[in-house]
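Take a look at the structure below.
A single protein chain has been removed from this complex, and every other one stays in its place.
Every chain is named by a letter (A, B and C) in the order it is written, and numbering of its residues begins at 1.
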Amino acid sequence: MTQSATSALGRHRWAIAEGYIPAWSNGPEPELQSHETCCILNTSTTDAQVSLTLYFEDRPPQGPYRFTVPAERTCHKRFNDLQDPAPVPRGIGFSCVIDSDVPVVVQHTRLDSRQAENSIMTTIAYPL
Amino acid sequence: MTQSATSALGRHRWAIAEGYIPAWSNGPEPELQSHETCCILNTSTTDAQVSLTLYFEDRPPQGPYRFTVPAERTCHKRFNDLQDPAPVPRGIGFSCVIDSDVPVVVQHTRLDSRQAENSIMTTIAYPL
Amino acid sequence: MTQSATSALGRHRWAIAEGYIPAWSNGPEPELQSHETCCILNTSTTDAQVSLTLYFEDRPPQGPYRFTVPAERTCHKRFNDLQDPAPVPRGIGFSCVIDSDVPVVVQHTRLDSRQAENSIMTTIAYPL
Partner (left out) sequence: MTQSATSALGRHRWAIAEGYIPAWSNGPEPELQSHETCCILNTSTTDAQVSLTLYFEDRPPQGPYRFTVPAERTCHKRFNDLQDPAPVPRGIGFSCVIDSDVPVVVQHTRLDSRQAENSIMTTIAYPL
């Protein structure tokens, strides 16, 4: 690895305006379970303390969901797996703000397997 | 929710250059109806007055479509549902400019179920 | 349409690093023909003179492909339809630089119908 790649890269805060965990699935799990993922890259040599806040259409914001992305590691966090302070409801729209104490890079991905063949989509999150 | 996450985040104006509501669908509605969505996140403590203007290939711009995204809420607005001043024609290309009186974050998503298995795509909108 | 939405928005130059026209298709044409599209929004009150330059893996750049995006219109241009100075080869990778004499917003979309069910993807282009 080049020396330069080990420094902290990215931003402290990101937003994902689209969020939705499809309510059902087809195919072998966990790979093809319908899921919504927040991919967080921490290139720094310091562990990143990350906190997610979820926004909904019909209820107050929910969070923070806290976890650590270790130094020089990535984390592909499924919203499906978030439990504390509450699970993420299926089949309703939400948005997400990601806060990190060290700069990170964030990308959003969904796999939708509600029909027999899965479909995927991704976008870079919005850096704030 | 962290205190910092409640402030206004994003931009006042965004653009989505791609727009197209597929003209037919397969699968249970409303989930799997072909649709085009504009996801708008308002993290501020003030309601956002939003206005959409649509651009077409062969006719003058259409709008404004006005609606509110409440404080600390998201809105996943389907272009399929816009009615005033006129519905959005199916099966033709369009683009969209989104204006908001408070900063918001915007993401664009399509679900295309014209064939038996649905397909999805998404991108962050372009901040202006 | 709001007065503010009629001004020129965006950038004069954009890039799309991914490009590929799948070599075959399934389903009714033109809707479900495999295609690669460059969506260009011109919100200004002046016609935009646009020029595309294509880059390949194994041959010199090809172009310019010139066309007009009228004032206050969008153009969803399929790379499949480009003919002058030469058609775009199918089934090989390319990239594209978009130049416009007035600011525009550009988004990239592909529909791949090589298998029985189509798949779609999109991203905002990169503003230069």
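By definition in this document, contacts are C-beta pairs under 8 Å (C-beta built on N, C-alpha and C of every residue); 3 or more make two chains touch, one makes a residue touch a chain.
From a predicted model like this one, the values you see are computed outputs, not experimental measurements.
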Missing-partner contacts on subunit C, residue numbers: 13, 15-20, 22-23, 51, 53, 55-58, 60-64, 91, 93-95, 97, 99, 108, 110, 112, 114-117, 119-126, 128
Missing-chain contacts mapped onto subunit B: 117, 119, 121, 123
Touching residues on subunit A - with respect to the absent chain: 1-2, 4-6, 9-10, 27, 31-32, 37, 39-43, 72-76, 104-107, 109, 113, 116-124, 127
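Definition applied: only the chains that are shown with their structure count from here on.
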Farthest-lying chain, centroid of Cα atoms versus that of subunit A: C
Copy pair subunit A, subunit B: interface residue numbering same or different (half cut): different
Whole-Å gap separating subunit A and subunit C, where each centre is the average of the chain's CA atoms: 30
Where subunit C touches two or more other chains, by residue: 117, 119, 121, 123
